[in-house]
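Quick one: the structure is below, and I'll ask about it shortly.
Note that one protein chain of the assembly has been removed; the remaining protein chains are unaltered in position.
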Amino acid sequence: MDAQQYLTNIKAKFPDVTDAPAEKIKDGIPALLCPAASLFEIVKYLKEEGLNYLLNLCATDYKEYFEVIYHLHSLENKVKLTLKVKLGKEKPEVSSVTPLHAGADWQEREAFDLLGINFPGHPNLKRILLPEDWEGHPLRKDYDRKPDQYD
Amino acid sequence: MSSQYGLETLWLWLINLIEKFITWLGLPYIFSYTIEKIIFGVALLAFISVSVLYLIWLERKVSAHMQSRLGPMHVGGWRGWAQTIADMVKLLFKEDIIPAKADKWVHRIAPIVVFVPSLMAFLVIPFEKNLLGQDLNAGILLIFAFSSIAVLAIIMGGWASNNKYTLLGGIRSAAQMISYEIPLVLSILSIVMVVGSLKLNDMVAAQSGDGKFWFVFTQPLAFILYLIAATAETNRTPFDIPEAESELVSGYNTEYSGLKYGFYMLSEFTNMLIVSMIAATVFLGGWSAPSWLSMVPGFVILMVKTYFIVFILMWIRWTFPRLRVDRLMDFGWKILIPLAFLNIFIIGLRMVVFKW
Amino acid sequence: MVNYIKKIIKGAWSLIAGMGVTLKYYFTKPVTVQYPYERREIAPVWRGTLRQLCDVSGTEICDGCQICARICPVQCITMEAYKDPADNKRKTSSYIVDFGRCMFCGLCVESCPKKCLVHTTEYELVSYDRTGMVLGKDKLVRK
Partner (left out) sequence: MTENQINTTKILDKDGFETMYLNMGPQHPSTHGVLRLGLVLDGEVILKAEPDIGYLHRGMEKLAEKRTYQANIAMSDRYDYVCSMNNNFAVALAVEKLLGVEAPKRAQYIRIIMAELNRVVNHMLFFGFFAMDVGATTALMFGFREREPVIELFESVSGARLTYNYFRVGGVSRDLPSDFVEKTKVFIKFMRAKLKDYDTLVTDNVIFRDRTVGIGKISKEDCLAYSLSGPIVRASGIKYDIRKDDTYSLYNEFDFEVPVLQGGDCFDRYMLRMLELRESLKIVEQALEKLEPGEIMAKVPKVIKPPAGEAYVRTESPKGELSLYLVSDGSANPYRLHLRAPAFINLQILQKALAGFKVADVIAILGSIDIVLGEVDR
């Protein structure tokens, strides 16, 4: 299966999936915009269909909304696919894919730690890089660092 | 055989002098005996300290050169000869830390318990025919008896520090040293069978003279077994699991500092010296030398042989990786001990059948 | 049984061969450089401490354009520029580099439009306190 086929299959199966705006994507990897509610099902479906390798999971703060980005890969077909999930500013929450891809464990924890995105379903969601008692999520654009003794 | 220029001559002359002096004073023989032993003990202690300091420096130099490095080069001028002295002085001034939850008295005593027995073992080693602390008729047995006390000290240190790494190190060393004691003794046993005595001087005598060979040639298997078991006894790589640096930080002596740590380090090298000396005495003919070397003092000859063994031990250490703890046990019980028994069997058979 | 003995002999041989390697290096020349007494050759492009060059007449070339200060990732360069009324050129009244912060990335040197900021091959930066690492114009400008 090539990338185009995957795209059509997903769109057939999950009608609320749309193409991400193409003019911003410079790396040539097809990107899809998924609703947060059906993300887990989509990733599960794609895993069964051969996209069984989670390349990367990260999140970005776009000021008005958060975006969680999943890069999936198939080692056999050499197909890459980007899934994007837009999350509201108030309560960013998307179900964890750790039960499907064990490698998402720490990446989700990192996103939780640095951007404050909640992943319900994660077995061990707590801060990973920063100390437990750290306040705020540094990679958010509105994060305000208090000057300390070194400034 | 032993040279007339040896230290032995000097020692006998000194004894003679003391005895004459005591009899002139009209005191009983026990006084001269005591004075003799005290002088010998002090001289021995000085010799051991100096050679251990030298050994540490040597170890660093040998390892450095094997790794294309230079090792210590600065302290003392020539090739950094005073490096260990400087290190020891530094250790003396270090703060002596006892962990808060340690078993304080055991923690204090352990370095002494590890150091003293390793010194005691030197008492029966003949540096020259008459130059030894006491020519006991159970000489070799005494050495092994003392060297097994070191296990106790290591467990004491490991337990008293109240640290999980030291505890693991202590337990490992108990398992290791007890199981390697057996092949160590068994490998010497075949020599004892041939010699018919536990006296080290008798063993030397059995190897020197015309038509007699060093035991390393007549019983090579015993020598190899001894060397392997001795490496394990002294906790050196590839058998250094009690202090496995990359796993247990520093093993049983992790929590020691200052002079106490210095004692552990010194005893480690004293142990190395003693196993090398035993190897030189039992397998390489000790202080005896071929007749064309009769000019050389026996003491020097023993030292040359000892340092040859020391070099081999260092060479092994800086070449091999470390065995894992369960494989180490496997190796000890499944390979070394059967081989030691095989060796005894072969030697026994040889003695009975060939009368040799 | 034969295989077992073969394995033991092979293993023993591998150990002896390994010891051969260490013995070989025991007798080859060490590669250590005894640092304070011997120094290895430094590449001419070495990114060491910074220097400001002057032209042949001994006047500073730097015109205080601030590019190096702006490109510096760690903001270790600060300067003050003024307009000299004599020849109507911009000049620096102070030029300070904090080598305690500098990470010697070389971006300032690359970006210098006048090519008057250069690296030296010097790498020994020792001082008793942090202020000793802050070098001003008196140290940086090479006449």
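Read from first to last, the chains carry the letters A, B and C; within each, the first residue is number 1.
As a working rule, contacts are C-beta pairs under 8 Å (C-beta built on N, C-alpha and C of every residue); 3 or more make two chains touch, one makes a residue touch a chain.
Just so you know, these numbers come straight off a predicted model, no measurement behind them.
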Remark   = Whole complex considered, the hidden chain contacts A, B, C
Task = Please pick, from B:Val75, B:Met88 or B:Val249, the residue that touches the omitted chain in the full complex.
result = B:Val249
Query = Which of these, C:Lys10, C:Lys115 or C:Arg142, touches the one chain of the complex that we don't see?
reply = C:Lys10
Request  = Among A:Ile10, A:Leu54 or A:Ile117, single out the residue that touches the unshown chain.
outcome  = A:Leu54
Task = Over the whole complex, note the residues of chain B touching the chain we left out.
result = 63, 66-69, 164-165, 168, 237-238, 240-241, 244-249, 318-327
Key: Interface with the undisplayed chain - residues on chain A   = 23-27, 29, 52-56, 58, 60-61, 69, 71, 75, 78, 80, 82, 101-107, 110, 114, 126-133, 138-139
Task = Identify the residues of chain C touching the omitted chain, counting contacts across the whole complex.
result = 10-12, 14-15, 17-18, 20-22, 24-25, 31, 42-43, 45-47, 71, 73, 103-107, 110-111, 119
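Just so it is clear, only the chains that are shown with their structure count from here on.
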Key: Centroid distance [mean C-alpha coordinates] between chain B and chain A, Å   = 64
Ask   = Using CA atom averages as chain centres, what separation in Å is found between chain B and chain C?
value = 50
Ask   = What is the distance, in whole Å, between the centres of chain A and chain C, each centre taken as the mean of its C-alpha atoms?
value = 41
Inquiry  = Please output the residues of chain C touching chain B within their complex, sorted ascending.
reply    = 8, 15, 18-19, 21-23, 25-26, 28-32, 34
Remark   = Within their complex, chain B touches chain C through residues 62, 64-70, 73, 315-316, 318-320, 335
